[in-house]
Structure formats: C-alpha cells, structure tokens
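Before anything else, here's the structure in question.
Missing here is one protein chain; the remaining ones are kept as they sit in the complex.
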Amino acid sequence: MNLFGVMDISASGLKAERVRAEVVAANMANAETTRTAEGGPYKRQQVVFQAMGSDGFAASLLGNGLGGGAGLSSGSGLGASGFGMSSGTVAGGVAVAGVLSDQSAPLERYDPQHPDAGPDGYVAYPDINPLTEMVDLMGATRSYGLNATAVQAEKGMITSSLEILK
Amino acid sequence: MIEQILGGLSGAVSSAGAQGIAGGAGAATGGAASPFSGMFKSMIDQTSALDAKATQAVSGLLSGQGVEIHDAMMATQKADMAFELALQVRNKAVGAYQQMMGMQF
Partner (left out) sequence: MQVATATSDALGKYLDLASDQMKLTAANMANVDTPGYKTQGFDFAQEFSRALNGSASAETAPGVLDVDGLTARPDGNNVSMDREGIQLAKAQLEFRTGVALLKSEYSRVMSAIHADSK
C-alpha cells in the first residue's frame, strides 16, 4: 500500500463518520414520530463501527514484499491499493458494521386525544434525547474534520514527493 | 566519487592504456582490450540495470501495485544520473579521441 492507498483509509473514515451523522440527523428528525411503517413508534438508530483488516493489519498496511528502498514490486498488492475507491474493504480503515435499532422500551406519555393513543390512553414516543444526539453529532463532525485533515496531509506528502524529480 | 572517475578517465585517455584507473569502476570484463573499455562497458551495464529497475518501479506505481511514490521517484532519478554520467564520460572520451587524432606529427 502506498500513499494513494492511504487516502482510501481516510476516505473510509470520512464515509463512516458521514453515515453516523446521517443516522443522528434521522434520529433528531424523528424524535416525535409515533407512527412508522412497521407499526409502533420510531426506534432510535445507532451505528456500529468496525476496524477492517485487523488480522495482520500491520503486515498488510505496510506492504511487506512490495519492496522498500529499491522500489521494486515483487507481487501484486494486498487488498485494495493504488488508484480508485474500492468497494470492498481497505485494510486499516473503518467500516460501518451495521445500523442497529435501539430495542429499549419507548417513552410513554399520557394523551388519550392523540390518534395513536393505545387503549390505556398512553402514546408511545421514541426515547430520543436531543442532547445525546447533539453530542454524537459534534463527535461525528470532529472526527470527520480529523480525517479530512489527514487527507490534506496525505495530499501534501504526495505533492512533495513529486519534488524529487524537479 | 564522480570526480575520481573523471580524473581517472582523463588520465587514462592522455596516456593510452594507462593502468589502475581510480574510482569504483568495477571489474573490467574478461578479455577487455583496455581497462577503459572494460570500465565503460560496466558503466553501460549498470546504467541499463538502473534503468530497468526504474521502469519496473514506475510501472508498479502506475498499475496500483503499491510501490511507494518516493521509491519510484528515487529509482527514476538514479537512472537519470547514471545515464548522464555515462553520457558525459562518452563525450569526454570522444572529445579526447578527436583531440588526439587532430595532432600533427
């Protein structure tokens, strides 16, 4: 894996954080949704991240067998390297393992006049705390910015390596 | 190291068939007519070897096989320098030859 491949790693981070921000936005938008297609109130969604290529991570990341000082390549690269975004895994990157629904009990509020009220007069609302979601969104934003900075740094390194031939 | 070779080169040309050319010229090929031609041949061989390495590194970089960018750059630069060196040696040798041929007796 060379520096072009490292941009794939940062890109996977950007993608994952963006998914996280989208999920948070969906949660906030549906904080008062009492009716969904599956019946019942909206269930809070949560992303689960997973590090990719953890086994032999160091080996695949640092590309042993692909040559060092002499720059000779003896075989094909491991996993995705080089140009283009791979649709598969990028060793060392992060993937969204899944978006899980929160299975905890919904919030019950007493409102017999509500069209979705149950026989006991309680309406089931999703248990979404806007403060929690805001903090999650701020964390996603900060991580996104961190990975974007990493992409800038990688671009700078590739550009400065072009100076060798000038 | 390059100054050594150039110095040895001019010494060799001015006294034809001079022995003991300085510099890391490498072994003269067996049966070389003179130390200079052996040295020059090894220079050419090393230049083409470096050029092959550079081509391999660059094609590895372009095909996305994970060759480091700076490795490909360095290999290219080394091949360029070796070629330039061989070229300058050849120019000097040809110039010295012509100078000698132009001498009146």
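Chains here go by letter, A and B, matching the order in which they are written, and residues are numbered from 1 within each.
Convention: a residue touches a chain if its C-beta (ideal position, glycine included) is under 8 Å from a C-beta of that chain, and two chains touch if they have at least 3 such contacts.
Remember, it's a predicted structure, so these values are computed and weren't measured experimentally.
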Checklist outcome for this item: Only one of A:Gly92, A:Pro106 or A:Pro126 touches the unshown chain, namely A:Gly92
Next on the checklist: In the complete complex, the non-displayed chain touches which residues of subunit A?
Outcome noted: 1-3, 6, 9-10, 12-13, 16-17, 20, 48-51, 57-59, 61-64, 67-70, 92-94, 139-140, 142-143, 146-147, 149-150, 153-154, 156-157, 160-161, 163-164, 166
Checklist entry - When the complex is taken as a whole, what residues of subunit B touch the one chain not shown? => result 1-3, 5-6, 23-26, 39, 42-43, 46, 50, 68, 70-71, 74, 77-78, 81-82, 84-85, 88, 92
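Throughout what follows, only the chains that are shown with their structure count from here on.
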Next on the checklist: Using the touch definition from the top, list the residues of subunit B that touch subunit A in their complex.
Outcome noted: 53, 56-57, 60-61, 63-77
Checklist entry - Which residues of subunit A touch subunit B in the complex? => result 1-5, 63, 66-73, 75-78, 81-84, 158, 161-162, 164-165
